[in-house]
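Every protein chain except one is present and positioned as in the full complex.
Chain naming follows the written order as A, B and C, and within any one chain the residues start at number 1.
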């Protein structure tokens, strides 16, 4: 950590600050610049907040953290090795990670009835998906909008899982629902709006199912990684980071701005696998194919695509859903790009 | 609701869409423009999502909602009358609303120990505060940062309440904690990160304590009002809206951008009282006085100010906290502006 | 255009507004909804501002434009046909557009001296670039930073053009410099900071060299297209739209957020060709390869990549520049993706 002092800080105050830092167990090292004095703090600074240091004196101009605030999610924590998450499903174990073929997740925004969810599961499986997504509990801006069928939808997901053999990814919104939901889900999803619901993060960290952590719509990369750190710190190392678009000033032609640069940036910062959701990330079905192809070219480990048997009749998020036919077509287009970069499932050969 | 069709939509498709709208129980009215056809939908459109309508045909260019999506929080719902929320405290009932004098809320970010919280309560009460704020459960970006003393801090707040007579405002972060917390709190706070934690919104709506609803850091005004609508729809009409700064592109000299224009905008949209938090809204104690004065001049109903007996030693949010002495000085400065606009407690005379 | 009236608008006022619209030469059509009255305006509304209509009465709640504000740049203006821009260079005519192979533009941020610019030109040409970019006039945040060598740099660009045969793309910052600059440049660039320098837009529209129009860092798609409309309206149909990253709330690991969703969105809105600049779009050389590949997969028509023979010694924008060797390697990687989607120059076969 580095303390930059305001120009004109009296020598006696510089000394007082240095002494206080020693009391905190840190070793202060002073650099006298042309205009400012800088104090470098050597020692275990991770347990101190920059805010606390800032407040030691009103002569402090700014406090800069030199080391990253996250630890268990950092690439260094695994000595540069990427995590590969192994997820058992009825159809066999699926692996997600930098060294694995790309994993497809598909399904409707919300589970509406048995026929639609089972039918969708079978269609997306045929097209190559390894996981079925579908909401039992739905975060909706309006209290008057369809909120998901809740517990009964979990049973329908279990049925779709039995019939199709696909793994199930579904969202938890309340600590009170986690146990029931984790009985059905192969991967537990934390939605964008709950990315900093710390009570929920701690709880999914204390159970054993892998967690899909969506990025909050105004979350910085560090906040996102710190949210993942909550889960790892609570004991669960299996977290997949899912970008789903951020909020920006222009929302006329896209609902969110899909930030694909997270792929190379996260790769350098963390060992965790990366998923991209171009359906929420753009909000419009017509934009999904281009962005899905781009995500693969940029190096994503997995894709999440909304598919609904009849988007016009969808109870939620219709405009961003593909039909099963469109999804089948899309996977063929994606295969071309995926094969070009050597990560398409059907043609993948692990690096020796 | 209005459907704008793409130019070139075939007549037969226009008819099909109109027929579908009739099936939904709506009356379609067609306007044929120079380039586009527009269909106005007459009837109860509130139960339909614009997304659903969008998806009726790929010839739909856009769907526009004419009426507001919120209902119980709207100004019209009370025929233009502002809500006045009456909150019993040991020192007497405090009223918050457009027709009342300005209410001051003050206290530390988190409750650290009995001495500090009781001392702060007495100091801010002496300076004119009606409520003590203080966190028992703290949302922190890092899992390694101080998370609040939890349940034991609730007892300290109860003690501070007994000693000072101030009402207590404290944040709930998990549905599992609400009952215990509501025993102590006179006002239950939903923090910015949980503004769209819908499980929590429903639950605070189902209990009787007034709710302070902070704006999410990237929440639009409509999303914020819809979050309040969740609470009213669940049965609790006593919601106070608190602006605490939004996230923008420049975070070098302020941590958030305090959006004071919400004051006149909310006034026209809703009957709910408005509070401004310039401490989180700027992130720096030195900016609090200017922004607090501005908030009063702009017409806020209440202010929330962070005060800590020793900001340098604060376990959280030190840089934005005033000392009790600074807070005492601030209230004197605020009085000047508050009196000028006729809303300062000591000099307030209700409009006949 | 559609006028939404506030609920409770008196009938006499509705009539007055309708009459005023008739005076403006428009035909008002009224739809009486459950809560609101809506007036559709039929006729040539393009010459009216929504603001003007808004101001006709304080009973107007909002005014919505049904048709797009842009005309000449719209896809419809060319009946759905994409523009192909033909640019003569010493090495032959280069074509840029949706039906053409991908065009590579490369070169340094600023022209530093003859050796570096000629050397870079030869290196990027060998790797497959069709154009050399390089700044003679540089927009710099600080007045104390290197501002470009100006007119003398134009001569160096002319020399690099002669030696390499590459076309030249360079930025104009002042109407006073345009004539001299257009003598050397094959494509005139308008930078992000000048996207709404309307005097400059009009002037580049009144000359004949193609224009590369970068997106302003907080420009909406409509504002960007309207800036292009200025150029077309002034007589120059040859505009290339270049995305270079937008400003968002997180700038810690990328300098801008590269918005690749503009590719499919612009494709549906406009006939103009699209270029992506992943160097400015991310700000870091290490992120350029992933984003360049993603841009190709998403369907871009051209790429602009910063290349500097010695980024460490660059007078501007070093951290985002590739070395010539890195650029050569990159084009090989891009070829794999470009071939997969059928748009790589060496292997491109036009659709019959």
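Quick note on the criterion: a contact is a pair of C-beta atoms (placed from the backbone, for glycine too) under 8 Å apart; a residue touches a chain by one contact, two chains touch by 3 or more.
Here the structure is a predicted model, which means the values were calculated and not measured.
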| item | value |
| --- | --- |
| Chains shown that the absent chain touches, full complex | A, B, C |
| Of C:7, C:27 or C:54, the one touching the omitted chain in the full complex | C:54 |
| Residue, one of C:43, C:139 or C:237, that touches the chain absent here | C:139 |
| Touch criterion as defined above, residue of C:226, C:240 or C:269 at the omitted chain | C:226 |
| Residue of C:210, C:311 or C:324 in touch with the missing chain, whole complex considered | C:311 |
| Hidden partner chain, residues of chain A it touches | 2, 4, 7, 29, 31-36, 38, 40-45, 64, 66-67, 76, 218, 247-249, 251 |
| Where the missing chain touches chain C, by residue | 46-47, 49, 51-52, 54-57, 69, 139-145, 147, 173-177, 193-194, 196-200, 202, 217-218, 222-223, 226, 229-230, 233-234, 247, 311-319 |
| Residues in chain B touching the chain absent from view | 218, 220-222, 246, 248-250, 252-254, 257-261, 263-265, 268-269, 281-282, 286-287, 289-291, 293-299, 336-337, 339-341 |
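Just so it is clear, only the chains that are shown with their structure count from here on.
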| item | value |
| --- | --- |
| Most distant chain from chain B by Cα centroid | C |
| Inter-copy rotation, chain A to chain C, in degrees (Cα atoms; steps of 5) | 180 |
| Type of chain B:chain C copy interface by residue overlap (half), same or different | same |
| Euclidean distance of C-alpha centroids - chain A vs chain C, Å | 31 |
| Geometric centre distance via CA averages, chain C-chain B, whole Å | 40 |
| Chain A residues counted as touching two or more neighbouring chains | 218, 222 |
